[in-house]
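A single protein chain has been omitted; all remaining protein chains appear in their positions.
Each chain gets a letter, A, B and C, in the order it is written, and its residues are counted from 1.
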Amino acid sequence: MQLGMVGLGKMGGNMAGRLRDKGHDVVGFDFDPEVRDVASLAELAQRLPAPRTVWLMVPAGAPTLQTINQLADVLESGDLIVEGGNSHYVDDRRRADELRERGIAYVDAGVSGGVWGREEGYGIMVGGAPEDVARAEPVFTALTPDDGGYVHAGGVGAGHFVKMVHNGIEYGMMQAFAEGYELLAASDIVDDVPGTFDSWREGTVVRSWLLDLLVRALREDPELDGIRGYAEDSGEGRWTVQAAVDHAVPAPAISASLFARFASRQEDSPAMKVIAALRNQFGGHAVTRSTDDDSVQTPPS
Amino acid sequence: MQLGMVGLGKMGGNMAGRLRDKGHDVVGFDFDPEVRDVASLAELAQRLPAPRTVWLMVPAGAPTLQTINQLADVLESGDLIVEGGNSHYVDDRRRADELRERGIAYVDAGVSGGVWGREEGYGIMVGGAPEDVARAEPVFTALTPDDGGYVHAGGVGAGHFVKMVHNGIEYGMMQAFAEGYELLAASDIVDDVPGTFDSWREGTVVRSWLLDLLVRALREDPELDGIRGYAEDSGEGRWTVQAAVDHAVPAPAISASLFARFASRQEDSPAMKVIAALRNQFGGHAVTRSTDDDSVQTPPS
Amino acid sequence: MQLGMVGLGKMGGNMAGRLRDKGHDVVGFDFDPEVRDVASLAELAQRLPAPRTVWLMVPAGAPTLQTINQLADVLESGDLIVEGGNSHYVDDRRRADELRERGIAYVDAGVSGGVWGREEGYGIMVGGAPEDVARAEPVFTALTPDDGGYVHAGGVGAGHFVKMVHNGIEYGMMQAFAEGYELLAASDIVDDVPGTFDSWREGTVVRSWLLDLLVRALREDPELDGIRGYAEDSGEGRWTVQAAVDHAVPAPAISASLFARFASRQEDSPAMKVIAALRNQFGGHAVTRSTDDDSVQTPPS
Partner (left out) sequence: MQLGMVGLGKMGGNMAGRLRDKGHDVVGFDFDPEVRDVASLAELAQRLPAPRTVWLMVPAGAPTLQTINQLADVLESGDLIVEGGNSHYVDDRRRADELRERGIAYVDAGVSGGVWGREEGYGIMVGGAPEDVARAEPVFTALTPDDGGYVHAGGVGAGHFVKMVHNGIEYGMMQAFAEGYELLAASDIVDDVPGTFDSWREGTVVRSWLLDLLVRALREDPELDGIRGYAEDSGEGRWTVQAAVDHAVPAPAISASLFARFASRQEDSPAMKVIAALRNQFGGHAVTRSTDDDSVQTPPS
């Protein structure tokens, strides 16, 4: 089918490539003249026959919002926007309502798989009305692997909700491996930490794609010396915790994973300053860095 | 090679079967006359040519300790015990020292894979002196899948240490899926929770063997109606947290996973009684079940 | 000074009483004819000389919003509303902007202390423009204890933000006592758990008002037999976690406290059903309640 793709960066560019390989006709727009097929959203709309399908793959937040607004001006009633970025599911629902008044349909699609998706296929989680989703289904199945990877999870917002939860789970799984790695590395009993992870790829309960990636990373850098323990978080990890709180769902492991990332980015921890200050107070010390507890004693007699 | 196998239950029996399929000569002992080849440990020792290799696959704790003590009496200098159960790594090291005085070698082997290992192969993590491990290596490689699954992780205790950490990671991964599931199920935005997990098996970051198992469970029981939210924990989850504490390694996600299991088994929570009692106190209520907070107000005017 | 008080329930009624004791002239409105001084908000406005100060003490959410809207219609430019309920700080700021257009000033006041505040005084945390806060300061200082308990924390919203964080801290402190209690009660080494808490009231690091309340509760019911481990949460605990996530502040203890409350209210845990289902899967059991782990073995040989 014919498809407009807005945003031809690492994700959008790879996805456009995969779609073309599968025989789809993709007209791409990007700010970068080197990679785009058309020079404006207006030209994109002109190049596509109505009813049009346009896939958005731009950064979440203001860029996505802005692009949708611009698209709404050049599209017409009967067209369909597929928001493939990392929008919040609540925003999806509000936008869909607004676009519906102009006759433009809206489907949200969470995309997983990173740079590997170009060859292996992406995981695609879609939310929208059945008739809207059906229109873009050839694109969804072309993007996913042959034997799975696609779900129509529910109405508008469900795709990004599901992708959000996927990322929350991903946070917890990564943190589990991370804690296990640190314990193995801290112990003096294990001689071969990379080999241990490698062996787990077969026969064990923890075998997984993330383990494969970790083994790959440890082959390149067996003690991770070249990597700082500094971890960004995306909006989706935060949203998962906030959605859990909204729904009164206990999420201790996922929130622990998120908080560990927050802490990893702090030069110094205000919270731990308080702990140090309190220990100073009840230990009676004036020093900056306390090494005493409330029951500290002098050297033994 | 020839091998004695003590303990022919679900794990030991399957392992003996796999070893025989691979051409090894296994002499098995069990309390159950139906499944055993020999009627006593003494007979087991007689049937095996020296130097003997005997694999233990009996429950952790007292049964394992007792069996090792009995075996030590019927084995002789030069023989090798492979402890394949779930011993604590500290116990391994003490036992190996004791057995070494009698000339008996000791290797610890952590085994992962459950009932699936019979066909797919097990993950095997081994600790011991290189010369001792080498003697049993044909058995290790026969138990593992063709292309991996085996690691000699370090000296005595390293096998069970690594298996312990593996299980700790497993706890965290399972908890991540569990929290994600609960959030998906709690939301009214997702229509197809089982289908969502199914779609994740391809193309996503969370694809894993545990996900495969979860999809399998959801096919059998899409809302898990037939299952109570009651989860046992094995020693290894507890030991992972305790080892993390011993090594000053933060393990918030793994410990959260363990604590969630503890809580799942409580009829009522003494801790939450305290919370309820305190809320009653500052809310000034005499009732058993408080539904008030410290700033609760009367109906509006 | 003269003050209107809307909402004469447990909190508002006690506060009106304390203010009268301190010499203030309080005109109260409530839906309950038994306790009110005036029969409508319109009459309340008539009874107060301009510029008026009206304190709201009604449930958070819709009741507060509705009351503010009704008040705005009977008040006039120059009047002041003090929102003493549990509003979210973001709502405060939006409302203040709307009221400002009508010339009505808005101050938010977080109130702590529960039923004890009537005698002991309340903690009052205020947000608003200095000139607005100054107008109600006689009321704030009358409500608080003689030697403290009052802070003007910042602009509009700061009072409720601070009260929200206060409650978050309260959650963490309560949870700490709760976990400690459960461990003491679970141990067979401690003969006198209530006496232990009682002793802590003097000389220790944990002495606190919450400890006093816990001792009081344990005197009434030494093993808390009459209390279910079922704990509600107020919006402020949830908001604290969500604000922490918004600000990238790690809040592991406070969020653990919140999640423990969520879990306490569940008949059965969907998350733990997943754990049980997964254990069933890799343990190969068809049973509903699994008691096996992935390395479970048969009885020893």
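Basically, contacts are C-beta pairs under 8 Å (C-beta built on N, C-alpha and C of every residue); 3 or more make two chains touch, one makes a residue touch a chain.
Keep in mind that this is a model prediction, so the values were computed, not measured.
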Problem set entry | Contact set of the excluded chain (shown chains only) | A, B, C
For this session: Using the touch definition up top, pick the residue from C:Gly9, C:Pro59, C:Gly85 or C:Gly113 that touches the left-out chain.
Result: C:Gly113
Problem set entry | Candidates C:Gly28, C:Gly172 or C:Pro270 - the one touching the absent chain | C:Gly172
For this session: Can you work out which residue in A:Asp132, A:Glu170 or A:Asp198 touches the chain that's missing from view?
Result: A:Glu170
Problem set entry | Which of C:Gly13, C:Gly28 or C:Gly180 contacts the chain that the document leaves out | C:Gly180
Exercise. Which residue from C:Leu56, C:Ile124 or C:Ala217 sits in contact with the chain not drawn here?
Worked result: C:Ile124
Problem set entry | Residues belonging to chain C that touch the chain removed from view | 89, 112-114, 117, 120-125, 127, 144-145, 147-155, 157-158, 161-162, 165-173, 175-177, 179-180, 182-184, 186-187, 189-192, 195-196, 198-211, 240, 243-244, 247-254, 256-257, 259-260
Problem set entry | Chain not shown, touching residues in chain A | 6-13, 29-32, 36, 57-59, 63-64, 66-67, 85-86, 110-116, 163, 167, 170, 174-175, 177-179, 181-182, 185-186, 210, 213-214, 216-218, 221, 224, 226-234, 236, 252, 256, 260-261, 263-264, 266, 268-284, 288-301
For this session: Spell out the interface residues on chain B facing the chain that's missing from view.
Result: 205, 233, 238, 241-242, 245-246, 248-252, 255-256, 258-260, 262-263, 265, 269, 271, 282, 294
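The criterion applied here is as follows: only the chains that are shown with their structure count from here on.
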Exercise. Nearest 5 degrees, what's the C-alpha rotation angle taking chain A to chain B?
Worked result: 180
For this session: Would you kindly state whether over half or under half of the residue numbers at the chain A/chain C interface are used by both copies, giving same or different?
Result: same
For this session: Starting from the mean Cα coordinates of chain B and chain C, work out the distance between those two points in Å.
Result: 42
Seminar exercise, completed: Rounded to the nearest Å, the gap between Cα centres of chain A and chain B is 31
Problem set entry | chain A-chain C separation of Cα centroids, rounded to whole Å | 35
Problem set entry | Residues of chain C whose C-beta touches two or more other chains | 233, 252, 256, 260, 263, 269, 271, 282, 294
